[in-house]
Every structure is written in structure tokens, then in C-alpha cells.
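Mind having a look at this structure? Questions to follow.
All protein chains of the complex are present and in place, except for one that has been dropped.
On to chain A.
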């Protein structure tokens, strides 16, 4: 990590505060259909405040921290010469902000279950088999155009203890850093055409159908590699920031 990189498409790093978050677009903290949220949701009003320096700044991650296989989940945990089992897919897209500008140097981290719907975790109890060649985590940093990509196997759906018969649709977890700590976001990506998306209580916590559709990656036929891997395109939008039309400077600066 270093602080010597440029902060976006402009030469001059941006210093404006972020747009207020549209909380009606996100799932509410308390969503009783998702039982775990009941005892883990704040019940008092949030304290709302325009972002200060502490929120409009954020850590920078250099491309040099990445290993060659960091964005290749088919191989980054596999024994030499072997690979993970499952449907080979490429997931790619752009990280943009609400103004439509690409967010460059954004750290994107992802994790997922294996092709059978099983996570590599000691608390995981689903009876589907572990894949000895699949760890389930990866990361990438966006280029100047805001683009990222990785290769993986399509995760399986799996049952989870919530309702008697609740299943998670196939999904990949995403964690994204933009340029400010207030942009920090974790979300999940779903797959086009999966009927289970609409049965999931975690998805269903999102009040607006358009916000759910924004989480569904499209099958990207154009970028599908013949005889190799299908592509899915998933764009991610982070909070936009205000332009600093007029800078208020303390006297003397």
C-alpha cells in the first residue's frame, strides 16, 4: 500500500464529500425474514453527518501487492497441474461511481462456495463435498478504466438454516474499496436466469426490485471464450462524490 498514486481519471485527486446514501435502496438493518438480522440490527436512528476528511479519504492499494493467481480461483488453491472442479466462468465488469465515472485502483475481493455449494470453512456443515483444489477467495484491482476480471467456477446453490427450507441462490460475495472510507461496500452477485434469486430472504430484504436486478450479472456472450469459459458481466456502482465547485479555504491558505 502506498499513498503516491493518482486518485482517479483526473490528475488532481478529488476532495468532495460523498453523495448521501439512499438508504431506501439498500436492505434495512432489521429484516425479520432474514433471522440473523433480528439481534444484529441497530434500532436507534443513525447519526447523519456530511462526510469529513475522515470519511472522504481512504486507503490505497497498489497493483504490486497482487500475486499472479490472485484473480484465478480455478488455480490459486489447486495443486500444481490440477484445477478446481465445476463450470468454468469468467466474471468481469467495471467499478463506477454514481456519476458514471470509472473508479480506478479499487480493490475488489471476492469469495464463494465451490461448485457443489460448499464453503471451505470449519463451521460449514452442508453435506456437499469439499473440492481439494478450491479455496474460494480471490482479488483484483481495477485498471484506469475501472475494469476488473477473474476466473472461477460457478458456485452451487446451497441450503441454510433460516426458514425450514431456505436455499441461497448461486452467488459470489464482493467487497469493494473505492477512494473514500465512506464508499466501503460489501454485496453479492447473482446469475442471470436463476429462479432461486426471487425465493431468497437475503435478496428479499432489498425493497426495490430494480436494486435486486442491479445485483444480477448478465451472461456476456461476446466475452465468452469458445471451448473454455462463459463470461458474466457485473458492474458495481459506488457512492459518487460532490464536485468541489467552490473551495472553502481557511484564511491564509
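Quick note on the criterion: a residue touches a chain if its C-beta (ideal position, glycine included) is under 8 Å from a C-beta of that chain, and two chains touch if they have at least 3 such contacts; residues count from 1.
Convention: contacts and distances are computed from a predicted model.
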item: Per UniProt, the name of the complex member that is left out, chosen from "YeeE/YedE family protein", "Heptaprenyl diphosphate synthase", "Protocatechuate 3,4-dioxygenase subunit alpha" or "Tripartite tricarboxylate transporter TctB family protein"; value: "Protocatechuate 3,4-dioxygenase subunit alpha"
item: Absent-chain interface as seen on chain A, which is shown; value: 1-3, 5-7, 13-15, 20-23, 25-29, 31, 34, 36-44, 46-60, 65, 67, 69-70, 76-77, 96-100, 109-111, 119-124, 135-139, 173, 175, 179-182, 184-188, 202-203, 205-206, 208, 210-212, 214-215, 236-240, 250
